[in-house]
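I'd like to ask you about the structure that follows.
For chain A:
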Amino acid sequence: MKIMIVDDSTIVRMVIERYLKLTNIDVVAQAANGNDAIALFRTHLPDIVTLDITMPGIDGLETLEEMMRINPKVKVIMISALNSKTTVVKAINAGAVSYLIKPLLAHKLTDTLRKILGEKP
Partner candidate 1 sequence: MISLMTHQLGGFDSSYYAGLNLVMIAVIVLIPGGFIQATVNALLVIGSYLGLNLFLPNPSHFKIVINNLYFLSSTAVIAVAINRVHFHLIRKEFYTKRQLAVAKKEQDTIMNAVNEGLFIIHKVDGEFYIGEHQSESVKRIMGESFESGQKFTDVISSYFSLEKMDELGEYLKMISSKNVDQEMIRDLSPLEREGSTVDLDGEKVDKFLDFQFKRIEESEENSDFLVSIKDVTKEVEMENELREHKIKSEQESQMMLSMLHIGPALLQDFIQGVESELTTIESVLREDKYHKELNHAIDIIFRSVHSVKGNAALLDLGFLAEKAEEFEKRMISLRNNKNLTWEDFLPIAYDLAALQKVYSEMKELVERIRLFQHRGADSTSALSGLPEALTLLAEKIANEFGKKVKVVITDIDLSGISNKYAYPLRDILVQLTRNAMMHGIENPETRLKSNKKEYGTISLSLKLLDDTLCIDFQDDGKSFDLTAIRAKAILMGKGLEREIKDWTPSRLIKLIFEPAFSTTDESNSHSGRGMGMDIIQQRVRKIGGHFSIHYALGKFTQFKFVFPMGLFQLEKV
Partner candidate 2 sequence: MKEDELRIFIKGVMNYFTQFEGAKPAVGIPYPEQNNFIFLDYSGIIGVVGERKGCIYVTTSAAMLDELIKEMGLGEANDELRLDVIGEFANNIAGNAESFFGRNFRISTPKVITGSVDNINLPLNLPVFTIPFEWKSQKSYLVVGTPRRNV
């Protein structure tokens, strides 16, 4: 299972990476903005992506749409701060499978991963 972490905060990326060590999912790439994320996405084609909603440059929603165009089967988890409910809804309508709210708790991440991977194909 390959995962890519996209967030403009280094600390958040480190935290997610640490949480993922508890799973058998490989972190194949990390990006701090939308453009890098898309480029890396093309190269590595991860199965899962954690995607921050508010980033400089092209925002999370646009990045998500682009990724869905490249690989519609990717499972994207949106990461949002508290007040972005409307954007989360839009993201899910655009193809994201789930979302998490900062601050990120380890068990919430693993629960979400379990949920999206446990889905019948």
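Quick note on the criterion: a residue touches a chain if its C-beta (ideal position, glycine included) is under 8 Å from a C-beta of that chain, and two chains touch if they have at least 3 such contacts; residues count from 1.
Regarding selection, all candidates are chains of the complex that A comes from, given by their letters.
Just so it is clear, the structure is predicted and the values come from calculations on it, not from any experiment.
This complex pairs chain A in touch with one listed candidate out of 1 or 2: 1. On the side of chain A, the complex with candidate 1 involves touching residues 85-86, 88-90, 92-93, 97-99, 115, 119.
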